[in-house]
Each structure stands twice: as structure tokens, then as C-alpha cells.
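Only one protein chain is missing; all other protein chains are in place.
Going in written order, the chains are labelled A and B, and every chain counts its residues from 1.
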Amino acid sequence: MLDLWNVLLSGSAITAAAGAVAELTLDPQLKYWVLLPISAVMILTGILRQQDSTLIAPGVKGQPRVKLTEAQYMMKAQILLGNGSNINDESFNQRKEYLAKTLASGKYVARPKTENGKEAANPFNDPGTADAMMSMAKGNMASFIPQTIIMWWVNHFFAGFVLMKLPFPLTLRFKEMLQSGVMTADLDVRWVSAISWYFISVLGLNPVFNLLTSENTDNQLSMMQTQTPQGSEMMSQPAQVESQMKSLANDITIAQHECCFDNVETRVLNMYK
Amino acid sequence: MTFISKTIQYISIIVILHSGFSSYEFHQTYKQLSINDISSETLTLPKDIKYEAIAGFILFIISVFISFEKIQYFSLRRQEGHSIETLSQGHYLKFISLNKATDSDNMMNSDPTGDVSYTPNMIHLHEKRKQMSDWLQKQQEAIK
Partner (left out) sequence: MHNSDQFTKQVKSGTNIQENKKRYETLLDKICLMAGVVTGILQLESTYGFLAFIITYLMAVIVYTLWICNGRPGSFYENTISDLLFDNFTRELMGFIMAWTFSFALIG
């Protein structure tokens, strides 16, 4: 009886008497030694990746003060156009006149100290664009490399055996992907190998990460708000900047001002009618 | 309230784990029986294990909902006759229309733009502007 039990536990297939679906008897230790390590590794790499995002993220680059001034004047004009309805007519007109005059005269355009002929118009030589591209590449690599490494690890160490039975049926297309190590022609798709647990985990670990990192939410919200003013300087040439400023000055001069204080009494009365 | 919700949560997790263990034992026994005696009648999971699992789940859901508390604030300005007490709007979530959302700021005397409007240069701004415009007028009159 014990010998029979040992033989059966080593993974041979027994067809049920009714002959519908092959019920495999698998070693229960198999599941403990495969499911739990893969889950543990994926959860730990996910947490590591979240903590490392501060190390990989590019630092705040310093820019010369004249460039900041020029960028801020343009931003001020755009903000005036966007939010001008919140101030009254007199304030709006004062700001409009001052900004239109300043932008049209090009007083705050940052001009480089070298001669114009030597300027490299090549965007690849500009250190600002190089940094922006590096940060994008680093961000993509940070999510792509751990996934590849874990997939290789699972295929290398946990290959060649059937692990578990999925609770739900799938079509035959998935058979090749989920039963990668097992070369049988008519094993039901519900019996899968270890790589299927990797795929299911990749899709389903988002709630787990959310629950595990619930302490950092406040910091993340405030960090997102303080990081938005970082601008990547893709164009640094005075000619482009000057034409931008002139077009902004035009937009401001022709802007219609609608004040939110005009009909405020009627609106308040309507709201509390 | 969170203390009650934590205790109910731990109790529900223990109940679910216990029912899981019972279910595991049942399925091991069932597999052994079906291997030895292929023509056994079909056994299903006993009702008490099923009910225990579902009861544990319902307790867990209740504990998750109880963990929501009404949002309370401490008043930032201690006024005469008021002790430090918690003020509340009486809701579990925050309002999203701005006129109701800023009610909580008014209630606890906090100014959300305070870090700008309380910088030393901006205090008494209107008086400073008036002083400046008066001085400018005097200069112009003195020139005339």
C-alpha cells in the first residue's frame, strides 16, 4: 500500500473510469516549492523597483538664471490667458499691458555669450535633450529588465513539469504558452507549468503592491505636485524663443476678458434658491 | 473604530485559514479514497466548512467597511472658551465640489494658501501699497 502510494505520488497519470478528463496526481510539495518562491521573488522585486525609482530618476538640473527668467515670463503670460477670468478688469488690463510690452520687446530673451555662428543647432549635442532622453530610456529599462530576468529564471529553474490545474478553462492557443516544458499532444490546457504562474502574477500583483505600499501615498501625491514645474529644455535658441514671445504678446493683446465677478449675485441666488 | 476593525479582521483571517485547512484535509482524504476505491460515491465539501469560509469572508468585508472613519480635524486656532476638540463634517469621504471641500478649511481656521500669504513681505500688503502710492503722490506734488 505504501509502495503503491509512493509510485502514484511521483506523478504518473491515471485516467478516470468515466474517461472524460485525465486527473493527474501531483506531488503536493511541488506547489509549495514553486508557487511561494516565485511569488516571493516577484513581490520583492516590485518593492525594490518602487524604492529604486528615486535613485534612477534624474536629479533637478540647474539652469542659468536668464533661462529661468525667460521661461517664467512666458509661463506668466500663458497663466494670465488661462486664469484671467478670476481677476477684475483693472488688474487684468494692467498685467496685460505690462506683459505685452515686455514680451514684444524681447527684453528677457536669454542670449548666449558666444557668437551666433558657433552655436550648435544639433539637438544631440545639447546637454539638456541628452539628459531627457537618458531619463526616458532609464525609465523604460527599469520596468523591462526585471521582467526579462525573472522570466528567464523561471524558465531555467522551473521547467519541464506540470505544476497545477487552473480553476478555469482556456482555449488551445494558450497551450503552447502555458505548458512550455511538457511535450504532450492531448493534455488538457488546464494543466499548466510554472511559467503560467508567472504570467498570472504579472497581471494580478497590482492590488498586492497597492496594499503593501499604502504608507507612502501622501508623499507620492506631494512629490508629483512638486515635480511638474521641471521643464526639459528641448529648444534653447533665442530665435525660436523670441518668436514664441511675440506670438504670446499678440495673443494677450487680442484676448477678451470675461470676469467671473460680473454675474456673481445672480449665480449665488440661483444656487441657493 | 480602527481597533474594532483590526480585531474583527484578525478573527476573520483566522476563521478563513481554519476553514482552508479543514478543506485541505478533506480533499487529501477524498483523493486517497478515490484512488483506493474508484467507484466511491461523490463526496462534496461538508456544509459546515463551506459556511465557515463564507462567514469568515463576510466578517472580513464588515471589518474592511468598519475601518472607514468619519474625517475629523483639530482646530488650528484656539479661541477663548474652546478646548482642543475634534471637529467633523460627519462624512467618511472628502467632498469634491470646491465650495463644500473648503468648508472643512473654514471650520478649522486653516488657510490653504497660508505658506504664500503669510510670508513676511506679504503681511499688511495693502497698507504697504497704500504707503507707497501716497509717497509717490507726494513726490510728484513736490516736483510741481
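As a working rule, a contact is a pair of C-beta atoms (placed from the backbone, for glycine too) under 8 Å apart; a residue touches a chain by one contact, two chains touch by 3 or more.
Computed from a predicted model, the values in this text were never measured in an experiment.
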Contact set (omitted chain vs shown chains) is A, B
Touch with the missing chain holds, among B:Lys6, B:His27 or B:His124, for B:His27
The one of A:Thr54, A:Thr148, A:Thr171 or A:Thr266 in touch with the missing chain is A:Thr266
In the whole complex, of A:Ala110, A:Leu166 or A:Ala255, the residue touching the missing chain would be A:Leu166
Absent-chain interface residues of chain B come out as 16, 19-20, 23-24, 27, 45, 50, 53-54, 56-57, 60-61, 64-65, 68, 91-102
Across the whole complex, the chain not displayed is touched by chain A residues 31-32, 35, 39, 85, 163-169, 197, 200-201, 203-208, 210-211, 214, 217, 221, 258, 260, 262-263, 266-267, 270
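Criterion: only the chains that are shown with their structure count from here on.
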Expressed in whole Å, how far the mean CA point of chain A lies from that of chain B is 25
